[in-house]
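A single protein chain has been omitted from the complex, and every remaining protein chain is retained in its original position.
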């Protein structure tokens, strides 16, 4: 009897503790979004730019809405799958342009985000998408490369296929096709994986140019020329107007002024419609299609208030991201436009 | 002759089908090895079984049917219910917490040979305390997502 009593006491203490926990959580949230929220990101890395951006936003959103929000780096395919199963709003996703570029390139596992999901607000831009050559490369500028390929030289570019890393390559190929029709196949893609694999291709002499990032490769560009690892930027795909918003001191020891040299209009990759190709990697929310529109509204409003305070921008800037908040509807239209433009390039090449 | 050899060794991989290149090699390797295993190991073994010198694995062995299949059934129920209950309280870890209590209790009882009062108390207390502790430390302190 005694035992049973003791066990009951123990259990009831446990239950009491739990209900206390439940109660306090329920009391804090008063909007349509309730309970614990999980933000899935399309990357499996907790050291990458997606995680950084997601955690900056999640932290402030959690505070603002009085909810528990946890960022989980589950990767694209798992994130999409989990998101499509939960319409309650407890699962949200943050990802970048890869989410529609994967679909544009026909990568297995990527659906049309504008059909299958709901596009939420944009948060920030990483202006760091870059192309680099070895420091002792015969090609001084991107124009040299376009010229050389036009004259029948083979130039090999190490990229990760099917997305952000390939889009600049496709645009370049398209530009060559426009200026030197029939020569574009001399620009060859070397399909590799991570940044380290791409760098290695350059060190091995298996690639003449690599796709990279400002953040990961800036230090390599400051190595002396006789170092096997030394590289040089030839192209940053960001828009000029975006790069101009970056901190004046630039990144590492490369100032904004120097960075602007590698951005359009100093580097030109024509798209054929009189405009230059640019690509900014933008981070945005993705929601389940059937999620309550009130939640969309709630997050839009909350983010508008957070961005109005001005503190989040400082944090983003300090990590070399350009703040770029657009509420859901505006963001959706903007990203859809962007996708259509890139779709044209890829269609041209086929 | 030399060029014949280098032709033989040269290979061109189409990117679109490159995901099948290595698996194909492994399949051939597996098939070859399997044939060898059949001839060198399985055939002699089966012959020994026929002569009555050896017994077949699993079928020819004694087995604690209740505990073995009980374990399997409990694990299946545990994994399944954890997700179901967890879905009722999204991302709180309660699915893990409550279903683990039941699982630990039942599995302990299944394996317990002597159902003495002392043993039962320990089992019950353990089933309540251990999952709670794991849940509190991992889900609350370290904010690890649990089902």
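Quick notes on this structure:
Lettered A and B in written order, each chain numbered from 1.
As a working rule, contacts are C-beta pairs under 8 Å (C-beta built on N, C-alpha and C of every residue); 3 or more make two chains touch, one makes a residue touch a chain.
Assume contacts and distances are computed from a predicted model.
Set against the options "TonB-dependent Receptor Plug Domain", "Putative cytochrome b561", "Formate dehydrogenase" or "Tripartite tricarboxylate transporter permease", the UniProt name belonging to the omitted chain is "Tripartite tricarboxylate transporter permease". Check A:92, A:125, A:238 or A:251 against the missing chain and you find that the one touching it is A:251. The chain not displayed touches chain B at residues 6, 9-13, 15-16, 18-23, 26-27, 29-30, 33-34, 36-37, 40-41, 57-58, 63-64, 67-68, 70-72, 75-76, 78-79, 82-83, 96, 100, 103-104, 107-114, 122-123, 126-127, 130-131, 134, 138, 142-147. Not every partner is drawn; the one left out touches chain A at residues 38, 44-49, 51-52, 55, 72-75, 77-78, 81, 107-109, 160-163, 190-197, 199-201, 203-204, 206, 215-220, 222-223, 227-229, 251-252, 318-320.
In this text, only the chains that are shown with their structure count from here on.
Within the complex, the chain B residues that touch chain A are 15, 89-92, 94, 117, 121, 124-125, 128, 132, 143, 145.
The part of chain A that touches chain B in the complex is made up of residues 3, 7, 10-11, 14, 18, 35-38, 68, 70, 72, 86, 88, 90-91, 161, 191.
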